[in-house]
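All protein chains of the complex are present and in place, except for one that has been dropped.
Chain IDs A, B and C follow the sequence of writing; residue 1 opens each chain.
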Amino acid sequence: MSGLLLPRGYKKEDTEKRKKWIEDKTGFHLNETSSDNPEDLRGIIENHVGFIHLPMAVTGPLLIDGSFAQGEYYVPLSTLEGTLTISMTRGLFLTHLSGGIKTRHIKQEMSRSPIFIFNDIDRCKPFLEWVTSNFEKIKCEAESTTKHGKLLRIDKYPSQNSVILDFVFSTGEAAGQNMVTIATHKACDYIKNNYSCEKGFKYYIESNFNGDKNPAYKSLLLGRCHYVVGSALVKGEYLERVLHVSAKEYVEGWTQCTRGSQEAGIYGMNMHVANALTAIYLATGQDVASVVENAGGIISYEVRNSNDLYATITMPSITVGTVGGGTRLKQARKNLELLGCTGENSSKKLAEIVCACALALELSLGGAIITDEFATAHAKYGRK
Amino acid sequence: MSGLLLPRGYKKEDTEKRKKWIEDKTGFHLNETSSDNPEDLRGIIENHVGFIHLPMAVTGPLLIDGSFAQGEYYVPLSTLEGTLTISMTRGLFLTHLSGGIKTRHIKQEMSRSPIFIFNDIDRCKPFLEWVTSNFEKIKCEAESTTKHGKLLRIDKYPSQNSVILDFVFSTGEAAGQNMVTIATHKACDYIKNNYSCEKGFKYYIESNFNGDKNPAYKSLLLGRCHYVVGSALVKGEYLERVLHVSAKEYVEGWTQCTRGSQEAGIYGMNMHVANALTAIYLATGQDVASVVENAGGIISYEVRNSNDLYATITMPSITVGTVGGGTRLKQARKNLELLGCTGENSSKKLAEIVCACALALELSLGGAIITDEFATAHAKYGRK
Amino acid sequence: MSGLLLPRGYKKEDTEKRKKWIEDKTGFHLNETSSDNPEDLRGIIENHVGFIHLPMAVTGPLLIDGSFAQGEYYVPLSTLEGTLTISMTRGLFLTHLSGGIKTRHIKQEMSRSPIFIFNDIDRCKPFLEWVTSNFEKIKCEAESTTKHGKLLRIDKYPSQNSVILDFVFSTGEAAGQNMVTIATHKACDYIKNNYSCEKGFKYYIESNFNGDKNPAYKSLLLGRCHYVVGSALVKGEYLERVLHVSAKEYVEGWTQCTRGSQEAGIYGMNMHVANALTAIYLATGQDVASVVENAGGIISYEVRNSNDLYATITMPSITVGTVGGGTRLKQARKNLELLGCTGENSSKKLAEIVCACALALELSLGGAIITDEFATAHAKYGRK
Partner (left out) sequence: MSGLLLPRGYKKEDTEKRKKWIEDKTGFHLNETSSDNPEDLRGIIENHVGFIHLPMAVTGPLLIDGSFAQGEYYVPLSTLEGTLTISMTRGLFLTHLSGGIKTRHIKQEMSRSPIFIFNDIDRCKPFLEWVTSNFEKIKCEAESTTKHGKLLRIDKYPSQNSVILDFVFSTGEAAGQNMVTIATHKACDYIKNNYSCEKGFKYYIESNFNGDKNPAYKSLLLGRCHYVVGSALVKGEYLERVLHVSAKEYVEGWTQCTRGSQEAGIYGMNMHVANALTAIYLATGQDVASVVENAGGIISYEVRNSNDLYATITMPSITVGTVGGGTRLKQARKNLELLGCTGENSSKKLAEIVCACALALELSLGGAIITDEFATAHAKYGRK
């Protein structure tokens, strides 16, 4: 059985032992290196054996007028989808000519949602009342585990003979999934130990209700992590020059080329917001699996001033941070610095940049489909 | 305006020009390197300036009895989420002890779904009849653009005064998004030029109906790319030893700790399948934005033989390939070789490995939540 | 315990016994009568004690150019929502002035979807192959239970260690839920008794997959019962006169006043199609609980010819019939005759009338909201 067990540990020699172990088992020699030290990977990955090198590009300049992001930004991307970078660059160019993209940061909330299970449905009400009365103590427990997390409130959802408590935190510059797990766990322990009205109730730290790594209507409705709204007023003249389309054609075309969303049962209303998010997340050390919970942005277009195109986007969930997790990696950190996303409010700034770039990519992509340049562009940029 | 335009090109000197350009604009010097040549990145990325280095781990051995994947596999992962690798390793260990994971590959289909718009709803029927009668010619046109893609059928969805045609292809070892775009475009051009019964109809190559980079109930129902089913019969004794839980506790616990899925409006039924997919996709050169369309797997558990746990998973959409796109990168290729995923049926094999690893990770994660080790594990492995 | 049991039976004296029984228990005397005989209620209701009288209205004339419905129709409605009838009448008047509503009947399919459960995931494939090879025999069994039902095909959905078979029937003039249950049950018995490759597999006649009495994306995508598309080209002049709005204002307004659909996670895209369906279903003896599965129609609007409004509707699921069930009731039958919905293709005709009336109601309602007459109208017509 021990033949099944990979050697553990975060030291350089542990990594070497694992590489040797794999080589013994499979004959494969793994040798990609990086400037990041194995020791620095604690908290990010276990069983480390090497590195993946993904190509990085830069797009921009993004011109943005946001609640936190202001000015011009050169945005690092990492992607394996040919055409993506050049398309986003086109969208950013188009919006830059037209005066840039405006974003507003609405809120930042991260939650963990344990479930408490009782023997009988009538045990839920007294429990909820107790939680309400003891909020300050619960908050104190939760916040004892973190310097930056603040418990904003506990939302309560009765369900069958159980109650889901949605612990909603502000998490500072961190995306905060880990922070809220640990804080909520402490709070739940307190509840478990102090709610004396009831014997034998159980809780699980997770009820899948918070939408972590899942596409959830709840996140679309109530938000998860950063909730950002964006817009761009694209001048008709530049729309014609850059995308070869009029505002009227754009609005009509987009209506048609997203018609399938409703029939296919797609959550949100956009074409490929996921692409923009993935590329920026990879370049800035984000947990890219979160794109699953973030991809449901809603985009809409209208004609303004006869021939200008007014594009708006609502992204109720952008799960990014500028500290913790993969943001510690050297290139990620460098890229965050390139974006000026360090220090106070930097995660909000990053979320605004993500939102703006998503809008730019959609603008360009929509144009490509409407003018029938999409397949040609992919034949050109998506093949060797 | 020219100040806005990044230098283009795929040559080494083009990359250098861009790095210089960024340095001039921002003062930042980008210097991460890789063994991949900029010239080799054509078709994967534009505006190349450098590389992202993501840490890579190995997990396993996965013991699998699949339609295509057979035997033991050491699976490369790339992730920034601490605990993920060790948790998947635990799940693979558990299933290995119990005789491994069984998978069955159901089908592999990739589609592109253009929309054809008519002036009047009664123009749809003759059009659909014409498409049916001319299927062989349309197929011939579509397949003229690709060596490996085969047009299996055209599914027809009337909608308002338009019709969505879902061009369904088999795409060999490629995930095939690009292949079906180009092939469908050729087919649409043929239709446009030869359907003479009607003047002035329009088409767009994309209606958002195919669920590309979106979570779609259509994909859950009809599949997208690989459709794989998996199972594991975990012996009670190992379940206790490795996860510290009985089969009965597991089934009851899992029911509770996924209760929030329905209330939150989550598509599919799993905890964090997205995590497993993301980690393997990154390590094997897949387009990781596709995880958005793939994350809706359905998992279920039942008690068997008094105290064994029977776990099953249905993944109707796993968008992976073993040729094209990012699989050309050196480390990705090496990792595909490590998995034996080269040559005929290798993409099916890879999809089965992905499915099995997703099941293993879920098994372990479920255990951690049910036994309340989840927060502790994340405190241990998810922090620096 | 016998004190708990209501007297049974379909005779007049059984009804009287029950009325007496209720009177004894509660002191209540039930005395509403009807021209329908208790004996005629067999197959529709058990425990009969009396009648509900719902007010009936007539709207119209609907001018329609359908695949089956042609000409002018006076449509009976039964509703308790003040404003509904007058609003639908307004919509019908508006479309009549403009040349009427066009509908096209796309298909009519009703399914029942049993689930077959195996001990192991690899038992699914041979089972599916057997079902395919034995289709003709299975069809023969299924059709032996019905004069009008025809088994069109069996769609196959593998899921975990089970397989859902969607038995798709054409059901003639009946909505057909009952017909397909009985026919599918016979077919399943045949399968159970003749599929000898496997011992110990189980089946349940229902897997909830067919979307019976549930809102299902499957029904939106693949249809359930009648699938109908409709349109109206409303002349700008009449739009102004009847709805006091221009086509441009209408399109813009409608976009805004349905914006919440996406955020709220609403299936389909319409305002209150459910209202039109409910009113006609009640008046024509339909099972009004089916409105739940039918309410997801998709409506869209565009400006044509500068100031005309082109309205289109796709209703993939309209569960109506003209024989069987409540259509046997005297007033229902009379109302079906008023609509000319008897005899061959009458259920298709009825479905087209339903679709057209739904469009008319939406047109009028949209106008009321856009011009801010909605609340005023409800204050006027929705209060005593």
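Note that in this section a contact is a pair of C-beta atoms (placed from the backbone, for glycine too) under 8 Å apart; a residue touches a chain by one contact, two chains touch by 3 or more.
Since the structure is predicted, the reported quantities are computational estimates derived from the model, not experimental observations.
K.L.:
Indicate each shown chain that the hidden chain touches within the full complex.
P.N.:
A, B, C
K.L.:
Which residue, C:Q70, C:N134, C:S170 or C:Q331, contacts the hidden chain when the whole complex is considered?
P.N.:
Among C:Q70, C:N134, C:S170 or C:Q331, only C:Q331 touches the chain that is not shown.
K.L.:
Considering the complete complex, identify which of C:Y157, C:Y227 or C:Y310 is in touch with the unshown chain.
P.N.:
Touches the omitted chain: C:Y157.
K.L.:
Would you mind spotting which of B:Y74, B:F169, B:Y217 or B:Y250 touches the chain that isn't drawn?
P.N.:
Of these options, the touching residue for the absent chain is B:Y217.
K.L.:
Out of C:F93, C:F169 or C:Y301, which is the one that touches the chain we can't see?
P.N.:
In the complete complex, the chain left out is touched by residue C:F93.
K.L.:
State which residues belonging to subunit A touch the missing partner chain.
P.N.:
102-104, 106, 120-122, 124-125, 157-161, 217-218, 221, 227, 229-231, 265, 298, 300, 310, 312-314
K.L.:
Determine and list the subunit B residues touching the chain excluded from the picture.
P.N.:
The missing chain touches subunit B at positions 217, 220-221, 252, 255, 259, 262-265, 267-269, 298, 300, 302.
Definition applied: only the chains that are shown with their structure count from here on.
K.L.:
For subunit A and subunit C, let me know how many angstrom lie between their CA-based centres, rounded off.
P.N.:
Whole-Å distance between the two chain centres: 41.
K.L.:
Quick check: how many Å separate the C-alpha centres of subunit B and subunit C?
P.N.:
Using C-alpha averages as centres, the distance is 37 Å.
K.L.:
Give me the residues of subunit B that touch two or more other chains.
P.N.:
157, 159-160, 217-218, 265
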